[in-house]
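Only a single protein chain was left out; the remaining protein chains are all shown in position.
Order of writing sets the chain letters: A, B, C, D and E. Residues in each chain are counted from 1.
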C-alpha cells in the first residue's frame, strides 16, 4: 500500500499529511482495543484488530485517516470480559486511559484535525474514553457551535436489529457476555481467518454472573475458557454481514454528522 | 428513630457503632446518587433519594448499616441523562469520583467493616465507582479467598422481567433513556409523593439519540423537558411493586453472597 | 416543605431552579461536614448536621439556596478531632477533598450561580476546601473585579466574644479541642435534641496534647471518649444563643459582601 | 564550619553521613519556609531563614541533622499572609507541597533515618505537610508501636505564654496576623540583623479582615505594606528571648518524645 | 505466521500464552515509539516500526515474546525531534506515559512475566519510561535479589563504535540530531523500503540548535524538512549492518543478564 492509498497516519510522511489536512479532509479515527484474553480460539489482540479493521474501512468510505490504535484497554471486568485476573489480560488503570485519550484529542486538534472519532472495541473502555474526550474538549474551549468536535462510539452499537436477527437467529445473549463469542469470532473469521483456531473453541452456555460486581473477583465464576459465551456456529459469512452493515451505517452516520466539514 | 432502630451511620454514635462492628454484623451500604436535573416533575436529588431509600430497606432486611450517600455523581451524559450542560446538573469529574470511592472503601475496611456495598442510582457513575473499588481493594491487598470484599451494583439491574412486564406493559424504552421516566417517577410516587409534581410533567416520545456520543454536546438533541422518556402513566403502585421486588431480591442476593459473614 | 419554601437544591426541580437563577438570586451555600466519631453522646454525622442547619437558616435569611452537604471530610487529626484511627471516622484524603470542592465550584459557576459559599463544620477541612476553591477560581479565569466569587468560612469563626463569654463563662478551652465538647453538644441540643444522648457523655478535662503532631498517632493520647473536651454543662439554651447569633452575623456578612448581587 | 561540626546534611559527604546514621543518632529536621513578601523591611526568604535557624539550633542541642529547607511554600492566604497576588510571593499548589513532603519522608526513612521532624515557618503550609507525612507513613506501613515516626510543628506553637507576655506586653494581635510583624521582625533582628531594614518599616494597625475568605482576593483589604500587623517596637532582645525559649522547649520536647531513639 | 512461530503477544491466544509462561520462558519485550514527523521521506510511525522490528528479532533470538508497542511517545523536543509544534507529531504528556509504563509493568508481572524489557525508539521517552518502571517495581516490592526485574534501553545505545565508523565514515552528528537522518533512514531502507521515499528527502546540514531549550519553541530554528540531520547517503546495506549488530549485541546482553531465568 502506498502513501496515496493508505489511510494509516503512521504510514504517511508528515508533509503529505499536512497537505491532506490543508485540503479540508480532516477527520481522524482512533481505534481502541485491549490486550485481553479471548479464550483459546481467538488472539489476545482481537479488540484492536477488529476496531482497526472497521476504522480502516470506514475511513476509506468517508475520506478519513486512521491513527495508531490504543492497543491496551481498561481492566477487564468479570461480567463483560471475564476479569482482570486472567493470564494474558494486560490492562491500564482509569487515570492512564483517561490521560491517553485526553492527550490524543488535544494533540490532534492542535495540529489542525477537525474531527476525532474514537471507535471502541473493548466494552470496559467507554466511560474512560468519554472522560478523556470531555476533559480535552473543555481544555480546548470548544462549544456546541464549533465545527471541531469529537465522536465516540462502540462498534457493536451499530449492529442493526436485522443483522442481529440474521446472525443470532433469536439466541442473542446480550452484548455484555459477547466476549469471545459469536460476534467477535465471526468478524475475525471474515477479517483474519488465519488468527482463529476454531478447533480450540470450547462450547458452553453463556456465563451466568451475578447482578452485582464483586471485588476481588471470584475466579470460579468465569468459565474456564475465559469466554462469556461460546462461539458456536460462528462463521465468516456472519462476519461479512456484520462488517459490511456496521461499516456502511457508521460511514453514513459520519457523513451525516460531519459531512459539510468533509466537503469544504 | 432511635439509635436502636436507625440503620444510618451518621445517626449513630461511634461507640454504639463500634459495638455493632464487634458483633459480627459488618456490612455497610453506600448509596450513590447525583445532583442532576430530572425534568420539571422530579427533584434534582432524585438519584440519591432513591438509592438511599432502597439501601435503607435492604439494610433493614439484612442487618446492615447505611453510610451517607455520595450525593454528587459523574457528569451527566446526553444519551443517559440529557447532558452535563443542563442547569441543575452539578457533577464530579472522573478522578474525584474514583478518589471518593477509593477513600470510602479504604477507610471503612480499616475500621473493621467487612463488606462494603455500593448501591448506585445514577447511570453514569458505574465505571468510576468500579475503578475506585478496584484500587482500594488492591491497596488493601485483598485476595479472592478473603472474606472482606466489596460489591457494586445499580439498582435497576435488579428489576426482574416480571416487574418490567407489569410496569411497562411491553413499552419498556431501555434503561439508558429511563431518565426522568416511568421508573424513577413511579418509585418517587411511592417513596416521596410530596416531591413529585406530576402536573408539571411533559409528555413526549423517548428521545432518539445518535448511536455515538458527540462532545461538545448538541443541546437541541435533548428534549426540552430534560427527560429522555416521559413519565406517562407512572403511578405509586408501580413504584411499590418495583421497590418491593428490587429490595427483596437485593436482600436475598446479599444474604446469599455475604451470608456467613453476617451470621458469624 | 414545598418547592416554594424549601431552600434545598436537591428538593427543587431543575426548571424551578433555573427560574430562580434567572431572577438574580444566585447564591448557593455548600455545607461541609465529616463522618467522624464525636464521642458516645453525639452522632457521627454531627459536623454535617450542624453546618447544614446553619446553612439553611442563613439561606432563608438571605434568599440563597443550599446544596447537598459534603458529608465526608478530611482525615481527623489527633489535636483537633482525636485522630483518624478511631472507629467511625471515615475520611477523605487531600486530593479527593480538593477535587470535590473544585468540581462543585466549577459546575455551579458554569450553570449560572454567581456566589458559592462553603460553610465548613469540620476543623480539618479548611485548607483543602481553600485549595479546591482557588483552583476552580483560576480555572474560571475570575479576577478581583468580577462579581462572581466564592466565600469560605468555618461557622465557629462567627461566634462572637459576647456569646463565648456567655456560653463558656470564662472556661473556653480553644476551638481546636472543641471536638464533641460544649459547642457542638449545645448546638445539637438546640437543633436535634433526639440525637444527643447526654447520659452517655463522659466527663473529663480537656485533652492535653503535645505542641507537635506525631504520625503514626499514639492512640493513648486521645481520651477514651474520643472527645477532646467534655460537654459538661452544655444545654439547649446555649445552643440557641450560638445558633441565633452565628446565623444572624453570617447572614449580615453575606448581605454586606454579596448584597448588590442578591438584589439585582 | 567543618564536617565534624556542621549539622547540615547538604554539607556532609555521604560516607560520613552513613556513619552517623549507623551510630544511632538518627533524627533529621526539615525546615519549611516560603518565598513570600514580608513587607518592605524583611526579606522574602524570611520564613525559611527563621525555620532553618531554629532547626539548626535545635539539632545542635539534640544531636540531630538538618536537611535543606523546603524553600517554597503553599499559596499565601489573605488572612495570614496578605494573599497570593502580591509581587514576590512565589507559591506551590497543594499537590506539589504534599508530594514534596511525601517524597522527603519516604526517601529519608528508606535510607535509615528514624525520625523526621518538619519544622514549619509559613502558616499556610501546615495541613499540606500533614497530608504528605500521613501518606508517606501509610506507604511505609508504620504503626503506632514502631519507633520510626514523623513529627510536625510550627515554631510559633512553642512560644510560651511568658514569652508572649514579655514580648507583646499585652498587645498580641494573634498568630494569624503575625505576618511581617513583631515576631518575625524581632527574630530576624536577633538572627540576621543585616537583613532587616527597619527604616523601611511601615506602621499601621493590625489588618481587620473578614471572618471569611473570599476568592478571588479583594486586594484592597491587604495593607499596602503587605504586613498584617506592624513591627512597631520589635527589637533584637525580644528576638533573642523568643529564639532561646522556643529552641530550648522544642529541644526538650524532641528529647522527651524521641529520646530513647537518640540514645541507643 | 502461526501461533507456533509468532513472537507477538497480540497474535497468541491466552491459553497458548499461559502455557508458554509456565514453561519458564518468561521475558516480554515492549517496543516503544512515537507518532512523530520524520521529515518528508519517512513515515510518522518510524520510531515504533523500528523498535518493533528490533524487538521481534531479538525476541526470536532469545525466546522472548513481544507486546504491542507503545505507539505514542512523549512530546517531541526541538533539540532531538524538531519540536512538538510540528504537524503530525502527536504526543503524550509525562503523567500519561509514566502511567502507561507503570500499568504495563504491573500487569505483566502480575500475570507471571518474569522480565519486562522496554526497547525504546524515541529519544524523548526515556526518563518517563524509567519513572514508570521505577514506580511499578516499588509497587511490586521487588528487591535487588529478586529474579523478576525490568530492563530499559534505547536501541541506538547498542550501536557499536565499529558500526558507527562504518556507517558514518567519521561524520556522525550525534544521537540527538539523528532525527530523520542516516540512522533511521538506513534502518527503514533495510526493514521497510516501501515506506521510504528517498526522492522526497531534503539535503541540509545538521541543525545548529542552542545549548538551551526555549519554550515556547521558536519554530524557525527547526529545518523546514523537520529533520535535524539529512539522510544523505543512507542505504539499505548500512541498515542491515546496524540492524544485525544491534540485535545480536542486544540479544547477547539479554541472555547474559537474564539467562538463567530463560533457561530454567
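The rule is short, and it goes like this: contacts are C-beta pairs under 8 Å (C-beta built on N, C-alpha and C of every residue); 3 or more make two chains touch, one makes a residue touch a chain.
Remember, predicted model here, so these are calculated numbers, not experimental data.
Touched by the hidden chain within the whole complex are the displayed chains D, E. Seen across the whole complex, the unshown chain contacts chain E at 74-75, 77, 84-85, 93-95, 98, 117, 124, 126-128, 130-131, 133-135, 137, 142-144, 146, 149-153, 157-158, 210-219, 253, 257. Touch with the hidden chain on the side of chain D covers residues 2-3, 8-18, 21, 35, 37-45, 48-49, 67-69, 71-72, 86-93, 95-96, 99-100, 102-104, 107-108, 111-112, 194-195, 197, 200, 226.
Everything that follows uses one rule, which is that only the chains that are shown with their structure count from here on.
Annotation: 26 Å between the Cα-based centres of chain B and chain C.
Note: centroid distance chain B to chain D, computed from Cα atoms, is 47 Å. Rounded to whole angstrom units, the spacing between the C-alpha centres of chain C and chain E is 54.
In chain C, 93, 95 are the positions where the chain touches two or more neighbouring chains simultaneously.
Chain contacts here run in a simple line, from one end chain through to the other with no loop closing. Working note: touching chain pairs come out as A-B, A-E, B-C, C-D.
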